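Each remark here refers to the structure printed beneath this line.
Note that one protein chain of the assembly has been removed; the remaining protein chains are unaltered in position.
Our next item is chain A:
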Amino acid sequence: MSEHHHKETFVTKYIFSQDHKMISKQFLVTGMFMGIIAVLMSMLFRLQIAWPDTSFSIVEAFLGSHQTDGIMDPDMYLALVTIHGTIMVFFVLTAGLSGTFSNLLIPLQIGARDMASGFLNMVSYWLFFLSSIIMVMSLFVEAGPAAAGWTIYPPLSALPQAIPGSGMGMTLWLVSMAIFIASSLIGSLNYIVTVLNLRTKGMKMTRLPLTMWAFFITAIIGVVSFPVLLSAALLLIFDRSFGTSFYLSDIFISGEVLHYQGGSPVLFEHLFWFLGHPEVYIVLLPALGITSEIISTNARKPIFGYRAMIGSIMAIAFLSTIVWGHHMFISGMNPFLGSVFTFTTLLIAIPSAVKAFNYITTLWKGNLQLNPAMLFSIGLVSTFVTGGLTGLVLGDSALDINIHDTYFVVAHFHLVMGVSAIFGMFAGVYHWFPKMYGRMMNKTLGYWHFWLSIICAYGVFWPMHFIGLAGLPRRYYTNTNFPMFDDLADINVVITIFALVGGIAQIFFIANFFISMYRGEKATQNPWRSNTLEWTTPVEHVHGNWPGKIPEVHRWAYDYSKRVDPNDDDSDYLHGEDFVLQTTPLLDGEEPS
């Protein structure tokens, strides 16, 4: 393989590349671009929430015909929250996170030359790119983009009479998502096959870094659940365009009775959430995997409870596919189902708690190298705990009745999957930037970025729980029609200010990212003194990853600070340093950990 001498043109190297490292960079940059759009949208609608009657020239500039005198139209407000959610969940945190790091790390950490199928990998990216283009295009449709919420519940999403965004905007949304799902499935299958078949000699499943386990299991959940969303979307397309009645029945709108008979929106909710809930873990597990790796490396300690971590990932993955009904406690489904879903939902707290405790124990008595990546990982643990705990309230059907669809839910899921996953993604970028671009990111900007981000994340989402407990429903264009919510107005102003500062703070990251790409300090081969295989490859990318033979693996990934005498913390490091590459053979008499 090392004798590869492809003639690489600009097009095959940078555009239609089949090299996993290039594809991962393509995923990252596309994901970042989509992320910027989604953040800008959130800043716009936060302006509306905080100052509903105030005219903003920035609103006028961005929204064109969808505003009057600098105040956005109610339809556009709904469209913004819809597209913000869609882009963040799918385009940033699924494709941007999984696509980037699964592609970059799977071959590098298991010791493979590339993905099982470089061609399919390329197809996966370009389908994602196409779906991104279509989603962005839908913003410019005359009647506005999809506006039925990111969950696109019919009949609202099926009937253009109900909301203008359900016309061409929704058509493009569905087409975009169908292509996105194809991209995701092709990618996931590739990840699974690669992890199972292309591990280097000695890389047993039980020696895989936790990143690999997380990506591997994530890919499996994706393959299990994404097709169901595809079928849900296809049936919705049928209802919208071909007159079927899968989701619609007995509807009177705009002065006429529609012909639909016998369908049920609850069916759509089931199909949607069968993907929708596992999706939470598709987003979160890779972030947790990245965190496991980064915390262990920077704590200079083995991750605590490696096998328990794998078990937790598997338990979470399994449970995640049988809890979708907790989004539907009050949808009108049989209350008995509600009981079942409450039970399975709260069970997820157990493996989640195990993971959180294990992270904290990994920090305990460590030698913490507080790099930006490490701080983002610690931040992830913090927001994961905060957001996870409120899940105990929402997962309990009896309590969910009264806080369903309030801002309490918004606060909960933003902390537990939004902020946590994006922190994981940032951590990953800071940590593996040297592997991607051969240069380092600036740490001072990284620190600024982290502290502003976490302060703003809590500043936005902690008070938001309380306005939810005050009974304020989400997706309200303004609360001014309800005097009972007047005392929440000031809190919303505070939240918006934190949101704006937090959004603007991302400039630190964007600038750091692009400037470091060209001007950053040159990376050394193993800058974080890490154990895993990706740090045995040369800094300059070569096709096939290792110039010579693929290295052989002799140990797990977490032999940090291993001692001569395992029971004596003061004894010397067994291998002379506080890290031991996975390629280092066991010494005579050394116990494998």
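The rule is simple: a contact is a pair of C-beta atoms (placed from the backbone, for glycine too) under 8 Å apart; a residue touches a chain by one contact, two chains touch by 3 or more; residues count from 1.
Here, contacts and distances are computed from a predicted model.
A single chain of the complex does not appear, and UniProt lists its protein name as "cytochrome-c oxidase", one of "Probable glycine dehydrogenase (decarboxylating) subunit 2", "ATP-binding cassette domain-containing protein", "ABC transporter permease" or "cytochrome-c oxidase". Only one of the listed residues, A:L120, A:L139 or A:L368, touches the absent chain: A:L368. Checked against the full complex, the candidates A:G99, A:P145, A:G222 or A:P265 give a single residue touching the omitted chain, namely A:P265. Checked against the full complex, the candidates A:W173, A:W213 or A:Y458 give a single residue touching the omitted chain, namely A:Y458. Residue A:A162 is the one among A:V29, A:A162, A:V223 or A:M314 that touches the chain not shown. Per the touch definition above, the residue from A:L139, A:V193 or A:M440 contacting the chain not shown is A:M440.
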